[in-house]
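Shown here: the complex without one of its protein chains, the others still in place.
A, B and C label the chains in the order they appear, each numbered from 1.
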Amino acid sequence: MPGIHEECGVLGIYRKDLGPVAEACYLGLCALQHRGQESCGIAVNEDGLFRVHQDAGLVSEVMNHRVLDALGKGNIAVGHVRYGTDQTRGRADMQPTVIEHRKGRLALANNGSLTNYMALREDFESKGFLFHTTGDAEIISCVITRERLTSPSIEQAVLKAMNYLQGSFTFVLMSPRKLIAVRGPSGFRPLCYGRADDGSFVVASESCALTTLGITEIIDIKPGEMVMFDEKGVHHNTSQMGKKKPSICVFEYIYFARPDSVLDGVSVHAARAAAGEYLAKEHPVEADIVIGVPDSGIDGAIGYARAARINYGMGFVKNKYIGRTFINPGEWRKASVHIKLSPVSAVVKDKRVVLVDDSIVRGTTSELIVGMLKKAGAKEVHLRITAPPFMNPCYYGTDIKSKDSLIACRMSQEEIRKKIGADSLGFLSLEAVRKIAAPIPESHFCSACFDGKYPTDIPDTMERDRYSKRLVRVGENV
Amino acid sequence: MPGIHEECGVLGIYRKDLGPVAEACYLGLCALQHRGQESCGIAVNEDGLFRVHQDAGLVSEVMNHRVLDALGKGNIAVGHVRYGTDQTRGRADMQPTVIEHRKGRLALANNGSLTNYMALREDFESKGFLFHTTGDAEIISCVITRERLTSPSIEQAVLKAMNYLQGSFTFVLMSPRKLIAVRGPSGFRPLCYGRADDGSFVVASESCALTTLGITEIIDIKPGEMVMFDEKGVHHNTSQMGKKKPSICVFEYIYFARPDSVLDGVSVHAARAAAGEYLAKEHPVEADIVIGVPDSGIDGAIGYARAARINYGMGFVKNKYIGRTFINPGEWRKASVHIKLSPVSAVVKDKRVVLVDDSIVRGTTSELIVGMLKKAGAKEVHLRITAPPFMNPCYYGTDIKSKDSLIACRMSQEEIRKKIGADSLGFLSLEAVRKIAAPIPESHFCSACFDGKYPTDIPDTMERDRYSKRLVRVGENV
Amino acid sequence: MPGIHEECGVLGIYRKDLGPVAEACYLGLCALQHRGQESCGIAVNEDGLFRVHQDAGLVSEVMNHRVLDALGKGNIAVGHVRYGTDQTRGRADMQPTVIEHRKGRLALANNGSLTNYMALREDFESKGFLFHTTGDAEIISCVITRERLTSPSIEQAVLKAMNYLQGSFTFVLMSPRKLIAVRGPSGFRPLCYGRADDGSFVVASESCALTTLGITEIIDIKPGEMVMFDEKGVHHNTSQMGKKKPSICVFEYIYFARPDSVLDGVSVHAARAAAGEYLAKEHPVEADIVIGVPDSGIDGAIGYARAARINYGMGFVKNKYIGRTFINPGEWRKASVHIKLSPVSAVVKDKRVVLVDDSIVRGTTSELIVGMLKKAGAKEVHLRITAPPFMNPCYYGTDIKSKDSLIACRMSQEEIRKKIGADSLGFLSLEAVRKIAAPIPESHFCSACFDGKYPTDIPDTMERDRYSKRLVRVGENV
Partner (left out) sequence: MPGIHEECGVLGIYRKDLGPVAEACYLGLCALQHRGQESCGIAVNEDGLFRVHQDAGLVSEVMNHRVLDALGKGNIAVGHVRYGTDQTRGRADMQPTVIEHRKGRLALANNGSLTNYMALREDFESKGFLFHTTGDAEIISCVITRERLTSPSIEQAVLKAMNYLQGSFTFVLMSPRKLIAVRGPSGFRPLCYGRADDGSFVVASESCALTTLGITEIIDIKPGEMVMFDEKGVHHNTSQMGKKKPSICVFEYIYFARPDSVLDGVSVHAARAAAGEYLAKEHPVEADIVIGVPDSGIDGAIGYARAARINYGMGFVKNKYIGRTFINPGEWRKASVHIKLSPVSAVVKDKRVVLVDDSIVRGTTSELIVGMLKKAGAKEVHLRITAPPFMNPCYYGTDIKSKDSLIACRMSQEEIRKKIGADSLGFLSLEAVRKIAAPIPESHFCSACFDGKYPTDIPDTMERDRYSKRLVRVGENV
């Protein structure tokens, strides 16, 4: 799904003795790569000495063997992957943020978006503070550092700091001797932890990073909860819990998270399959085959097929060698669509096809895909979307920017269907979308991007955008 | 399926005027990348001037923008992708082979393996010839060059040369003014062509490269057929057809080719799904869900599920960002399995699972995958293979080397099942495998790797191996 | 001269309209590369929008075409090169420092070393400030930002800030609309500016950067002077001048600066040649030829030869293709000396040779070079050093760290001579070294590294070192 992007994934590791925490962090971040492909970073803590590396690029590109060797052994580590739309951002706001303050140093990796960023920053600036980035991680570090001056411990400083942070935030932080994981009270973004066979504790945005490290028992960190890891073990602090109504981002289930992850106890794959099942009930159609747009429509298609009792088929082959390759296609422009995705003619030829995808942003990709199927011989193409139409921008860490770029704000569903060239078009209903991740109560979800009901005050993003556009850090790949 | 590899993919382009043939070749080779990932090359012909670039690596790595610019416009091009097991080979035997001879120059890209390579080479060496490579492409070039001395045209030389070549060969060749495509009379490897919207003719190992370039009408080149493209158009020569019995490699349908390709008129996906259906009949089992090993077992799983009337499910998530990343995992060794492939617990937990894959070579990967499913909660795992067991080496361009490395030569099926940890194990029968690509007659297939019935004389490979091990060209990535 | 390193070079450009300031900055920094080879950076100001790129490596490596294109057009730019001993530092403390504060943003590039860094940092930290680096540039930015809150303009803030900075500092700073150049009141490091043909003003550490840009008229910025460039022109502020006695680093003339530079009105080459002449008078010897160690001993050798009326000769060939190549020489260890520097046997064979160099730090290189000459047939080798022996660490921006690493603190001159294997050894006297850059008054120089007379309070460097070793930013080349 081009056009919408999750901002980040975070990871933290704690062990009592020195060990290969950089390698574990590397492996875990690889499993979180789908949450952000623009830049990544790892900070390793070897008994108080911090080593850090960050750069633009995929984890497997940035963290080569020499870098992992240079990061060395450690007892704590935090890591981060950052999202990948705006190519001009390059190296700006790379995380983890690593800073020194009066009482030590800390490295912090955050996933989310503060709604009171501007107010906090102006307050600090009026006291003479200067800023190296336009990112939340730096401002959160400032608040924690300020509270640390009058707190007996870093964890007390973090708890106090939470009172000043509004909107969406979910971070891991390491001090010279502790690893702290915080999920903001609204709980927009997921966070969980577990214990590896070697005794390491691992915190991550999604359970898939933990299972990759062989961890089977996953403990969800609840909205508002702080978990601290130190030499004495694991410490849960729930004093900030319940200060806000939970507002879990439903789009984590629909699109962001990996299908094998289990978030707040609910399988992402199962939620998507359920979305497909609801869709089959809400938008039934006579058809011969159900196929999904790889990879994000596959789970929904399987659910649709099962509920509709229509055969499921493999409608497309994805070229697994292409990666982020760009080619200026010139006269071969049309080919550049096919190079990444190719229809399986034997599956769709002379068939009435139900095509399942997870969203329509601008509609251009859907148009190309429907066209491809028709050219491959599909008799009819019925497009089914496992979410309601996007109607509103997101202020909680998702790159759904302005109404202008959302097709559903400008066109009726019939106009969209015509533009895309589908024979019919059906979106999942608002009611259904809140049920796909049952047994999580329907009221615990944020679905503001669909219905405009924001669970917090809305920031003046224009002003913040102005900030982030004044300073550009040119990246490696420029 | 680790352990077995196709040797090559070939591509050729002809157009009357100068145009972006390098770009088209690049796109087409990207679509053939699954046939070889070790090295690749493109040779462009601009009215008789040849420009060539080859290197170790994926097409999208080797052929960057600067290289494509340097290759320039042309009216003919040939390209090649080469297989990727033996990491020590590096830059050895890269293709296309580009040479100059008395009557001009030629570039040749071949897919196959001659059974009389040694005899041909010894004959040439005894006349004072020297060799830069140990590849078939150079020896085929020698034979053609020799015949060209006494032939009125390059195409006549090629036809005469075919009489001296034995075993498996399928090549595209460009001279200063012509593009020639040859499929050896046994037809082990596929070859087809079509005409693009801009009038270019494109020849490729598989139809997926043609559809990528927007070509809808695919013409199969038949075993023994030569097709020549020049300014007058397309010329089919069938004088060498019928000299051998067709021996189409059945493993192209089972594993090598891409599911969206159509070879000799038969859809690869359909053949794989048919294999799954036969398997369901030959090895039925009570189960709750059918899943496939990504990506090669998916098609067969869909077929099995349909025939067995069991639900099809998405059992694994593949990490699409990992590519060929290598990490020396040390203490995190177990994680390195999970990093590329992760089971979807919600799908398999407490289920009786049918797991479909396309082959078992050494058995180690199957063992890991079955273990992963059990750890994710699968109650039973019934492994079904969409091919018979490998029992014999292949001499026709496939990397099935020696009996020693084939598990089925050393263990009974029950021993294999135990080693892998599956609750039951079933292979497709020899009878069924010859039927999966109907309506191609059963007699037209080579299945020597399963039944040992070689359609040609068998070469003394030991001797040839000695050749190729005397000279190592160190590659970029060493 | 291995073992001693200048910390930095700075550059600033101001023009009224948008133009190729990044390119000019690139060219100027290339001319300053000898002042620092570890990392470099350029910040471009396009009417208030800042774009910046920094990385470990040479200017010509880091600033490729794509980076310069991405930096774009601008009306102001600042650039920096950083020194290159401590390979573990990697990307730490890269400059220019680019930050945002209440009243805008600024980019600052500094050459020097504050003696009150620790006191300033502790003061800021006690107010809750956090630090991203351990460099002077960040702390100077903090002081300026603090003063800016209560100053009507950036230049007033800079002037006030100068009152809080002690030790060595020389910086260029750009705000959205101004370029400001400051040379600290002690004037340890040089700074000058000039006007290019296209009307741009260029500020640089050394005149060689200005002449590279075609500027012929060089204006030295005096110790304590601030020069500000804005749309109204050039503004000299001398209000901070004379607050300290000038303490120009004499080692700039002996080693750091490029021979074609003219610093405070005195040619570096002429000063070095004068050093050679004084040396000829202080340490005469009967000899057949005078040669210099390339490149830093050549100027002194020419002066010695002229004063002693002995022939000057080209004693060594330097391999110009080697660069910073490293090879683990193993059994060929001895060759790795020769690979960079090779004696010209025809010049030294059977000759009594005077060998001129600019310093002896650990003595190991001198030993190798004298040995090379003897092996090439030199009858006698008389080593002459164009400076007194190093006896004391430098706290003003030079990498002369501790007494332990200085051979002259541990050995008598006769012991050094024996170790090196020279037939005689002579150092320039303390009296003479203060005269080589006449007509600058002898009293205006700092020669603390030779005589221990520090012109300022000495900081507790142990403490600062502790800071910079707690946080390591792993570089590209690790």
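The working rule: a contact is a pair of C-beta atoms (placed from the backbone, for glycine too) under 8 Å apart; a residue touches a chain by one contact, two chains touch by 3 or more.
Just so you know, these numbers come straight off a predicted model, no measurement behind them.
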{"item": "Neighbouring shown chains of the undisplayed chain, as defined at the top", "value": "B, C"}
{"item": "Residue of C:Asn116, C:Ser345, C:Ser405 or C:Ser429 touching the missing chain in the full complex", "value": "C:Ser345"}
{"item": "Touch with the omitted chain, as defined above, among C:Glu38, C:Asp136 or C:Asp299", "value": "C:Asp299"}
{"item": "Contact partner of the left-out chain, one of B:Val52, B:Val285 or B:Val347", "value": "B:Val52"}
{"item": "Chain C, residues in touch with the chain not shown (by the definition above)", "value": "19-20, 23-24, 26-27, 30-31, 33-34, 37, 58-60, 65, 198, 208, 211-214, 216, 258-260, 262, 267, 269-270, 295, 298-299, 302, 306, 311-314, 316-317, 319-323, 325, 327-332, 334-336, 338-339, 342-347, 375"}
{"item": "Hidden partner chain, residues of chain B it touches", "value": "48-53, 55, 66-67, 69-71, 90, 98-102, 105, 122, 125-132, 134, 141-142, 145-146, 149, 467, 469-474, 476, 478"}
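Everything below uses one rule, namely that only the chains that are shown with their structure count from here on.
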{"item": "Target chain C, source chain B, minimum contact steps", "value": "2"}
{"item": "Fraction-based call for chain B against chain A, same above half, different below", "value": "same"}
{"item": "Maximum centroid distance from chain C, chain identifier (CA atoms)", "value": "B"}
{"item": "Intercentroid distance (Cα basis), chain C paired with chain B, Å", "value": "60"}
{"item": "Whole-Å gap separating chain A and chain C, where each centre is the average of the chain's CA atoms", "value": "47"}
{"item": "Of all residues in chain B, the ones touching two or more other chains", "value": "none"}
